[in-house]
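Of the protein chains in this complex, one is absent; all others appear in place.
Going in written order, the chains are labelled A and B, and every chain counts its residues from 1.
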Amino acid sequence: MTSPTRPDAAAKVHGAVEFGTDLSAPDMWWGALVLAPVPHGTIRAIDLEPARALPSVVAIGADAVARLVGGAKGDAERPPFATGEVVYPSQPVAAVAAPTLALAREAARRVKVEIEPRASVTDVEALFPDWPGPEAARSPHVAAHVRARYGDVDAELARSETVVAETYRTAGVQQVPLEPHACLAEVDGPRWKVRTSTQSPFGVREDVASILGLEEGSVEVEGTWVGGGFGGKGASLLEPYALLLAREAGRPVRLALSYREEFLLGRSTLPLVVRLETGVLAGAIVARRVRLLLDVGTSLPGRDFATGYSIGFLLGPYRTPVFEVEGYAVRTNKPPFGPHRAPIAPQAAFVAESHLVHVARSIGVDPDAFRAAHLWKEGETTPLGQRIGPFGLPAALQAARDRAAAWRAGLPAGHGVGIGLGFWSTNTGAGGEARVRLDGRELVIEQGEREIGSGSVLVGLAAVAARRTGLPHERVRVDYAGTRTAPFDSGVYGSRTVGALGRAVDEACEKLLAELARRAGVSAAVRLAVDGERIVLRAGAASRPVVELLTDEERRGGGATAAGRHFGVANEIDASRVVDGSFFAYQDFTGAAHVAEVAVDRATGAVRVVRYAAFHDIGTVLDPAGARAQVEGGVAMGLGAALTEEAVWGPDGRLANPGLLDYRLPTLGSVPPIEVVLLEGHPGAGPFGAKGIGEPPIVPVPATIAAAVRDAVGVHLTELPLSPERVARAVKALEPSGGPDADRPR
Amino acid sequence: MSGRSRSLTVNGRPCSLEEAPGDERLLDTLRWRLGLRGTKEGCRSGECGACTVLVDGEARLSCLTLSRELEGCSVTTVEEVGREPVGRAVQTAFAEEGALQCGYCTPGFVMALTGLLHERGSSASVEELLDDLGGNLCRCTGYVAIRRAVRRARELVP
Partner (left out) sequence: MAPVELLAPATEAETIAVLRSHAAGTVAVIAGGTDLLGDLERGHARPELLVSLRHLPWRTHAWDADGLTVGATEPLRRLETDPKLVERLPALHQAIAAVGSPALRRQASLGGNLGRAAPASDLLPVLLALDAEVELVGPDGTRTMPVDRFVRTSRTTELGPAELVRSVRVPELRPASCYLWQRVRPANDISQIGVAVAWSARAHAWRVSLGGVPPRATLSAACAGALGAAAEPSPAAIEVAAAVLSVAPVLVSDRRATEEHRRRLAAALCARAVARAIGRPTGEVL
């Protein structure tokens, strides 16, 4: 099975698609944000007059907002500008617009901001040096607390033969799209219109309406092509400022982040600290305890899903008869936590997998055999009582073990091979709707998502329609429309496009076929096909041109239409296991097993990834090229999180590396050849049994690299990233004994 | 210095720089003065390669180039590079190998590779070309399909 050529490829190699940063209007002005110069403190004064003294500059601050929105009351917990207090570094305190960018930047520089500094809280462990006790759940530093259990962990640990207890720490990482956030806003009477680079036009509409206190119907959002999202463009960021400036200036305003601002204001994964205890008896896990301190920065209300959501990934896809998990979302003076690709899951899988490997080695058992013995199987339930549907991870693990064995043969000195697993749950989000329209010549899918790069919209949705109807893909086209006219969809994120929006497309196609069959007087199954230039309806051997089945109105109006919708599948959590807080209900299970060969320089700690293989449980492949590309891209991004990417906050609370030189992305020379194997046969909840593939590929990567490094030089690392310094220090610490793995057979 | 007309050639057409301040970047001249937005703005500090164009046939970072320094030079952008055989081969290779996802880095890669093929001619090995593309970042593809496109472009160029 092959994929069609991407419909957007030709335009993109000619630079002919319009991204957010390309937006332009003839009379537009340029916006710039004024960012707090001090990481945390009380605002004493903000003087906009020096900026306004420049010709043609408009400047707005917190007290202008109510006037600009006609007295509407926005969400008090999410004011666009800092009010009273600056709570994170570079928090926006004002905004300006001017006829040129240079003038806007100069105006922003001239705004006088007086802040009485306060010491920043940046380290969750420093806040809770002895780890939070029960009373901490009500501490003002704690944004959310979750706890769940089953059985008596202490009793089981007490009767275990071996208990392994350890602490892991992982760094914050950022999405770093190549295109910074950018939008163009215009206020036209009662209509607040914004064109923006976003993964979720309807999400932006909802956020803007909430933040500014407007009716959703008065906000119109049109998405541009997106130069990379990775979770960072799923919610509104710049649009409220651009709209306010456009309203003040009485003309369109373009607002984009500089690349430095993209780092400073990005909302992404922040540091984690995890403590685990695992008890083993007769070679099997009998009990586990996991405690998580999750830095959520300036936690935004309603976005506390992170804690309950991360916990499941920390246990891994493994059977645990008795357990207790507890998580604290801790507020610090950093920007708000936000979703990255597979939020927190790569870090959590690193913790879960490295711990499992360590437990296995501690009892002298091969880690891959230990994994296989405990791995979830279809029909079992998760620790939180959710039923596991068809699950391809056992097959993926077996394939990975075979590949690892092959790679271990003849391995040069200093090289190692390791396996890492990850599981994921496709997030169907708030759901979506789609329409299909069929005339005599093509089937058009009408929907409200832009293609953000993976092909899931332009190719994936079309593949669903093609497969359902029988049409060749050349006769299926995906259209995009903005929020004013398109059917609702919650966004391109969470690996949900094909699985959820695709279900809506599928339903629409089914309804269309059923209606055409009814009109043709056929009760048997029907398909669409192409006969010469025309589309025909086929039932067995009989065939009728579709145009003959359309009403006059449909013929004039562009074709027959049908609508479909999909709003998630239920998979209940067992509430009796939940003690406090809310947990994320996984809706669909997919898994992946990765294998890496690395070479490690013992003296410098440098790690080179020599080759990589990824085995993915995809259910059904609808777009093979697109799926392969997602695995390749996700693995590369995971290599960054594994080895080189780390957001570093200084003691003063500022981000110390807001730029590409010191926040190190993988480059062409550092990503190895990646073999991709897509395993079908364990259907998921998507159309034709498809499972999402956008996020799963990043999840196992840091775990896999850590396992391979351990295999190469015997070190057990409990921090991410696996920087040269950490690796070298760990190697040195093992000399001369060689460490716990030194005498195991290879 | 005086009496010299302040212009450069962009995609074969003369472009006056009379109104451009001395610190105007080539990136901004192309995108906002000339409306040629195929060249993308990324980091603006020479670290991502998204803004790569050809200046007298050589790949250059337009974010770090002052337009007024290019008086008398000839600039080619991604919109027009397909008119020459090397540029066309590179674009074909990228499209056919599916070496793009969001497409933001694509113009930069196309121009960087075209410039490298000009510079090294037929003596360039694929490995040398890949080494020299280390300054172009991509966050979507993991570079795997891009490496295939570089191989394919090398085959398509005589």
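Some notes on this structure:
Quick note on the criterion: a contact is a pair of C-beta atoms (placed from the backbone, for glycine too) under 8 Å apart; a residue touches a chain by one contact, two chains touch by 3 or more.
Bear in mind the structure is a predicted one, so any value in this text is a computation, not a measurement.
Only one residue in the set A:L516, A:L660 or A:A690 touches the chain that does not appear here, and it is A:L660.
Contact with the chain not shown here comes from a single listed residue; of B:T65, B:T106 or B:T141, that residue is B:T65.
Of the candidate positions A:M1, A:A126, A:A282 or A:A413, contact with the unshown chain belongs to A:A413.
Where subunit A meets the omitted chain, the residues involved are 54, 102-103, 105-106, 109, 260, 412-415, 599-606, 608, 643-644, 648, 650, 656-657, 660-662, 664, 666-670, 723-725, 728-729, 732.
Mapped onto subunit B, the footprint of the missing chain covers residues 1, 21-23, 25, 44-47, 49, 52, 58-61, 63-66, 68-69, 71, 112, 115-116, 119, 131-132, 134-137.
We take it that only the chains that are shown with their structure count from here on.
For the pair subunit A and subunit B, the distance between C-alpha centroids works out to 31 Å. Only residues 3, 5-6, 8-19, 21-22, 24, 176-179, 225-228, 230, 258-259, 452-455, 625, 629, 632-637, 659-661, 665-669, 671, 673-674 of subunit A touch subunit B when the two sit together in their complex. Within the complex formed with subunit A, the residues of subunit B that make contact are 31-32, 35, 37-45, 47-48, 50, 77-79, 82, 91, 94-96, 98, 100-107, 110, 130-131, 133-134, 136-147.
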